[in-house]
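What you see is the complex with one protein chain gone and the rest in place.
Moving on, here comes chain A:
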Amino acid sequence: MTKLLKSRELLLSGIIILMIAGFATRAEGFAEPGNLANIFNDTSILIMLALAQMTVILTKSIDLSVAANLAFTGMAVAMTNAAFPDLPLVALIVMALGIGAFLGSINGFLVWVLQIPPIVVTLGTLTIYRGMAFVLSGGSWVNAHQMTPTFLNVPRTVLLGLPVLSWVAILVVIGMGFLLTRTPFGRSAYASGGNPVAAVYAGIDIGRTRFFAFVLSGAMAGLCSYLWVSRYAVAYVDIANGFELDSVAACVIGGISIAGGIGSVAGALLGSLFLGVIKNALPVIGISPFAQMAISGIVIILAVVFNARAEAKKGRIILRDRASAEVTA
């Protein structure tokens, strides 16, 4: 199992390196460290959201409301910054984390206590949160000149050769790696998605694990909301529209099973980088940015086909294979 996962991630890294090398032959300087650092910085937010999405998917759920959560929280943070420029940045970040986690806990509560299927809950909250962003702002924008310089500059300050935004992503990757592989919560997340029946017998509260996965996902959306608003220096209702599907796509490409229980931090990281490299390469090699959507569609489909083949090797499906063989026989 570990061997399989390892080879899979190696393969994905290989593909990404090949892609970068290929693009470098078409566009000079594409593979230079400075440009690669730019791509990483550009992909940072997707990486963080994909890791949060992965935690939720591991528990056999899905969070379609992350982007809407990001839009609402980002709007709230930007408006607070515009209204109270004296408030320290730390307070704003704590506020973003708090609002995000609260919105996430609403999802978690509905899934845990009322046992409504996650896809229905987050489909509903997706429209509600984005609608609330409109109600909050009245449809108006918060522009760069209304934000304080500190608010705008911190994520782009360069430390040891990388912007703070990139460093935050790196810290999140390390933190998530620790959380998922070295803590009871992480192991519970894998267990409640991998085999819910066994998880219950092992004393794991599946509902509670899902609840905390949603809270984590919400808090991450909150953190990303500040980073997003600061990076693009604008907040409006439609920011990050459709980004929830990008985060799911990054997970799927990274080999995280949509059925829960399978996936690694490295996979989500590589899946995000894969999408990030393509997104940054298209304009450089002269393909219309309008082609990006179709390309990511094809990539997702191919990744699912590939995942299905990798998962078919597992022992768990032996019974079903035999059953279907008996049926056809």
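Here is the rule we use: contacts are C-beta pairs under 8 Å (C-beta built on N, C-alpha and C of every residue); 3 or more make two chains touch, one makes a residue touch a chain; residues count from 1.
We take it that contacts and distances are computed from a predicted model.
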If you had to name the missing chain as UniProt does, which of "Heme exporter protein C", "Thioredoxin", "Autoinducer 2 import system permease protein LsrD" or "Carboxysome peptide B" would it be?
-> "Autoinducer 2 import system permease protein LsrD"
Per the whole complex, from A:I15, A:I39, A:I128 or A:L179 the residue touching the absent chain is A:I128
Footprint left on chain A by the chain that the document does not show | 60, 62, 110, 114-117, 119-121, 123-128, 130-132, 134-135, 139, 195-197, 200, 206, 237, 245, 248-249, 252, 258-260, 288, 290-301, 304-305, 308, 320, 323-324, 327
